[in-house]
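Everything below concerns the one structure shown next.
Yeah, one chain of the complex is gone here, protein chain that is, but the others are all in their spots.
Naming follows writing order (A and B), and every chain is counted from residue 1.
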Amino acid sequence: MSLTTHRRILLPLAAAGIVGLALTACTGDVEAGNVADTDCADYEAYGTFDDNPEVTIGGTIQDDEADRLVESWADFSTCTGIEVSYQGTKEFEAQIAVLAEAGNAPDIGIVPQPGLLARLAAGGWLKPAPQAVEENTDEFWGEDWKQYGSYDGTFYAAPLMASVKGFVWYSPTEFEEKGYEVPETLDELTALSEEIAAEGDHKPWCVGLGSGDATGWPGTDWIEDYVLRQSGPEVYDQWINHEIPFNDPQIVEAFDAVGDIIKNPDMVNGGLGDVSSVISTEFGDAGLPILDGECSLHHQASFYEGFWPEGTDVSPDGDVFAFLLPSTEAGGDKAVTGGGEFPVAFSEGEEVDAVRAYLSSDTWANNRVALGGVISANKGLDPENASSDVLKESIEILQDENTVFRFDGSDLMPAAVGSDSFWKGIVAWVSGDSTQQTVDAIESSWPSS
Amino acid sequence: MTTADLIGKIIQVVGGLAIFAAIVGLLFFFLDKAPKRGKDYWQLVVFLAPALILVFLGLIYPAIRTSLLAFTNNRGDFNGLDNFVWMFTQPAIINTLVNTVIWVLLVPTVSTVVGLAYAVFIDKSRGEKIYKALVFMPMAISMVGAGIIWKFVYDYRQSGTQQIGLLNQVVVWFGGEPVQWLQTSPINTFLLIVVMIWIQTGFAMVVLSAAIKAVPVEQLEAAEIDGTNPWQRFTNVTLPGIRGSLVVVLTTISIATLKVFDIVRTMTAGNFNTSVIANEMYTQAFRAAEPGRGSALALVLFILVLPIVIYNVRVMRKQREIR
């Protein structure tokens, strides 16, 4: 009896083991770069590490973007001898505070929200930025960006990449064929939308708010853009700092203006379905109908450039291009919202400092931007490195002293709102809740402390 | 993954097992060397202490800590019943509580009824083994895997295009319009419940099937001679005979259902009014950085399970007394 039992258990276990080994045997080893083939001049300042220390980096960036990120430090790694291993997971934002508290965090975490940075700093888990990073930041970034990377007077991290939110993607070819003009004011935008809708060929807008358990966030960008443009930066600041309540009439106004588009069956959802598809469509797929001529306008940040299929011509007279969501009045300084990441450190060490210094340098910014798809607010960045005109324009907007720049509001609000009830509120709102219901619910979820 | 990583992982597993074996071996070695007089005592300690210590550290102490956390805000200061007030004033959270109740009412009853019916129907039939294996198989599938399988079934494509989700295709075959199943409240909650029922029915079926086989054949034959019909035999003889198993099945499935987390998380992430307590707890504690609110939800969950514990403890007590 016992012998057969043994055999019966061992066999499947052995089978399982063999399958496992077979699977992994094929994954193969990654070849290290060769120092001789690489131009190491830019990296001498960071020193060389003979014992090949490893620096682990965690973040939310995944897929192709992560491939490019890894590529951006390949030469650095080869020249300095520091092994940089990156791990992107969707759960990063949810887990990082837990990991930090448990002392389990990676050496560097690429945090996409100043709110989260503040929370981690308040927990005492972050290491302040080393001298080199601070110098780079003073040299290459504006004071406001430095503020986002600071908490309670201590500076923790320089920004990494940035994105300018509030672009409206469109097809220049279509615009030219049908004689549409790029709108200069919000009213003109509305008029344009109505014009396209009236033609009845297709719905003017395509919108997708889906993003796993973060579903709804693209909707928060819409609201933030409208608040900033309709009510101005002062109200925007009061709103995110909770100096005015979330259900303030000015916020309601922004919701209603956005609702006229994304909850309006006449306006959405070109090439994707009816209003209900606004939530079910993943944000990455949402703009693609523009390429098929089934949709004319798509609101998404500059990073969306990386989502167009390979071979798409992104230029002022190509397949797709983008204009900045206009202000209420034509002319004047541009007001934009944007986002960015901050590589914060959870551990100390020369190799960690070297990686941090590199990531805050103009060398890195130029390297990464040249790989395409993203931009940085780094002033040492040469706009010519940008992979498209949209990104070039974004860099210029960020580097322009006159731009009114505000960080993505939901990233600055307490996590209970910015990473939870605001998203969920958007989902419920688009699914049918009234604006007042929605803003009241979000207001009541604002933590009292 | 590189070969070095793989070797590292193998070293960890082999090393871990070896160290574990060494520790257990040492314990028994010292037990043998223990003085004769207190040997019974030491024996008890060696056998029982490791498990008890682990259970205390892993479950009892944390549960107490969490219960206390439920009365604090996100900075760790005591805030009385604020978290509970929050819970019962937020429409979204009330919805979550209601959903949890729907889950715990539907999943155990439906899976038990279907499992029992199936067990009776296939009892002593040809191919019983295969029949059982088919329905039991979902038990071996992770809830994440099950979530993916069913998300595929519920997939939606615009009307007019080819459906790739089976459910919508069936609707289209019958001349209906495809539906965004997972977004349409309240049906989406029921569709998620279907997934849990799909998993748990096999469990109910297997346990109840064995119980049915244990009902003495003589009793059934006697009832048959008395001229009862099959339904009467089932309700009068079989059902009382498997009462104990029914309780076990219902308890087990209820507890599993209350803790359900993976299914909701993979399929809707709690959106569209489908969240349940176990999922909301994770969201609040980790995403929203409100461990106090998360703990308060955990406490509510514990209170919901409490009646089941008390009932089972009473049954257990009776058993232990017989011994």
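What we mean here is this: contacts are C-beta pairs under 8 Å (C-beta built on N, C-alpha and C of every residue); 3 or more make two chains touch, one makes a residue touch a chain.
To be clear about the criterion, contacts and distances are computed from a predicted model.
Only one of "Transport permease protein", "Carbohydrate ABC transporter membrane protein 2, CUT1 family", "Two-component system chemotaxis response regulator CheY" or "Aldehyde dehydrogenase family protein" fits the UniProt record of the hidden chain, and that name is "Carbohydrate ABC transporter membrane protein 2, CUT1 family".
Checked against the full complex, the candidates B:Ala22, B:Val55, B:Ile94 or B:Ala222 give a single residue touching the omitted chain, namely B:Val55. When you scan B:Gln43, B:Thr89 or B:Thr235 for touch with the missing chain, the hit is B:Gln43. In the complete assembly, the contact with the undisplayed chain comes from B:Tyr131, out of B:Trp86, B:Tyr131, B:Trp181 or B:Phe272. Contact between subunit A and the unshown chain involves residues 1-2, 5, 8-9, 11-13, 15-17, 19-20, 23-24, 26-28, 30, 56, 58, 62-64, 66-67, 69-70, 86-92, 95, 98-99, 101-106, 210-213, 282, 285.
Heads up, the rule we're going with is that only the chains that are shown with their structure count from here on.
Taking each chain's centre as the average of its CA atoms, subunit A and subunit B sit 37 Å apart. Residues of subunit A that touch subunit B in their complex: 24, 27, 29-30, 93-95, 97-98, 119, 212-213, 215-216, 272-273, 276-277, 279-280, 414-416, 419-421, 424, 427-428, 431, 441, 444-445, 447-449. Interface of subunit B with subunit A (complex): residues 1-4, 6, 73-75, 77, 79, 82, 86, 89-92, 156, 158, 180, 182-185, 265, 269-273, 282-284, 286-290, 293.
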